[in-house]
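For this depiction, one protein chain was excluded, whereas all remaining protein chains were kept in their positions.
In this document, chain identifiers A, B and C correspond to the written order of the chains, with residue numbering beginning at 1 in each.
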Amino acid sequence: MPKIEISTEFCLRVRYAETDQMGFVYYGRFAEYFEVGRVEWIRALGLTYHELETKHRIWMPVMSMQVRYLRPARYDQELRIRTSLRALPHQDISFYSEIFNEKNELLCAATIKLCFLDSLTGKRVPCPGFLQERISHAIETAHIQ
Amino acid sequence: MPKIEISTEFCLRVRYAETDQMGFVYYGRFAEYFEVGRVEWIRALGLTYHELETKHRIWMPVMSMQVRYLRPARYDQELRIRTSLRALPHQDISFYSEIFNEKNELLCAATIKLCFLDSLTGKRVPCPGFLQERISHAIETAHIQ
Amino acid sequence: MPKIEISTEFCLRVRYAETDQMGFVYYGRFAEYFEVGRVEWIRALGLTYHELETKHRIWMPVMSMQVRYLRPARYDQELRIRTSLRALPHQDISFYSEIFNEKNELLCAATIKLCFLDSLTGKRVPCPGFLQERISHAIETAHIQ
Partner (left out) sequence: MPKIEISTEFCLRVRYAETDQMGFVYYGRFAEYFEVGRVEWIRALGLTYHELETKHRIWMPVMSMQVRYLRPARYDQELRIRTSLRALPHQDISFYSEIFNEKNELLCAATIKLCFLDSLTGKRVPCPGFLQERISHAIETAHIQ
């Protein structure tokens, strides 16, 4: 089976609000950074998560998260979030997220699994067809490169 | 015109997440403390803000906030939030919030004005009658004491 | 080898600020709930995390976190956080955290590993002796019961 990897990168700067009294970014705040990374990954497909919610009535709550914190992130650093998909989504979708500082050091790495809910019924649904198609298309066009 | 003041107090402990790298509670986090104070004020009337939203379809977004920060709040302190109503609500409702530390020093004081929205239409509505009645009742029963 | 489990429980109420537009508690906010649970677990030993930082110059940053989200937490629910230690700490310390709603349904479960830093040097140190002693004492006195 061929390995796939569709990755995008997004940079953001650490806000003062995100630090704690150790002088590090609070460990729970990384969840927001991972979220921003996923949202920009979806935007790179030509969709928006906002559309998924408002037009397609899909919610994507998080089912599980594993995070390893390797080095602290600090105030005013410009962080680079690398978000990757390594398997085609079916019943759920898993993203692999890595956050790097300006010296290109890996600060933390996470695997986050989300499911798909019909927002009207609250019931689980499989990955919508149009999302699978966009992902397949992204893989194919990357092959051409 | 008689002066009214209906006050409640609620205590909470500062979380690590709420500190910043100065070692103080981040200035934006106090908005959450004020919110907790207001919610407990409403609960003391025998209502819940949750019911207002789910049963009465009322949303109460904040229209304005004035805060004076006098002393820093610090990690693990048990803070006391005093929430007061000083005028009967009509088109909007204003709360006066004060936060004290364990030595009874005033850390910050705020005035927060909220309006009432019909959550189905998103239109402004006046203060619901049942809320005015609860407030009037609270004033009267306090007179008896 | 004998199994140990030292557990404490702590309740908190979901704040409006903690919800997102799905109407659920945002997945990253649970990190704060786990933190509150750990802090109260330490307090139950007769110590405070605040003292660890200010008196003993120990910081305890999070090294890894695994969370499974089973059911959403919602606004104004009173959540019960159960925090357990299942192995004696040496180079690091791992807590197992579970969050339950008012119906006693498990909402999420997490394993969180923290290390010990000397806050003056920023270097890793093993679990301080006085903390190990408190834990051993807690296990012994629980045996007596």
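A few comments on the model shown:
Just so it is clear, contacts are C-beta pairs under 8 Å (C-beta built on N, C-alpha and C of every residue); 3 or more make two chains touch, one makes a residue touch a chain.
Keep in mind that what you see is a predicted model, and the values were worked out from it rather than measured.
Among the residues C:F10, C:Y26 or C:F116, only C:Y26 touches the chain that is left out of the figure. Mapped onto chain C, the interface with the missing chain covers residues 16-17, 19-23, 26, 28, 75.
Along chain B, the points of touch with the absent chain fall at residues 21-22, 24, 26-32, 35, 53, 59, 61-69, 72, 119.
Contact residues of chain A toward the unshown chain are 13, 15-17, 31-32, 35-36, 39, 48-50, 53, 75-76.
As a working rule, only the chains that are shown with their structure count from here on.
A summary of chain positions shows that the Cα centroid lying nearest the centre of all protein Cα atoms is that of chain C.
Here the two chains linked by the largest count of contacting C-beta pairs are A-C. Chain B and chain C have Cα centroids separated by 29 Å. The geometric centre of chain A is 36 Å away from that of chain B, both derived from CA atoms.
Touching of two or more other chains is recorded for residues 31-32, 35, 53 of chain C.
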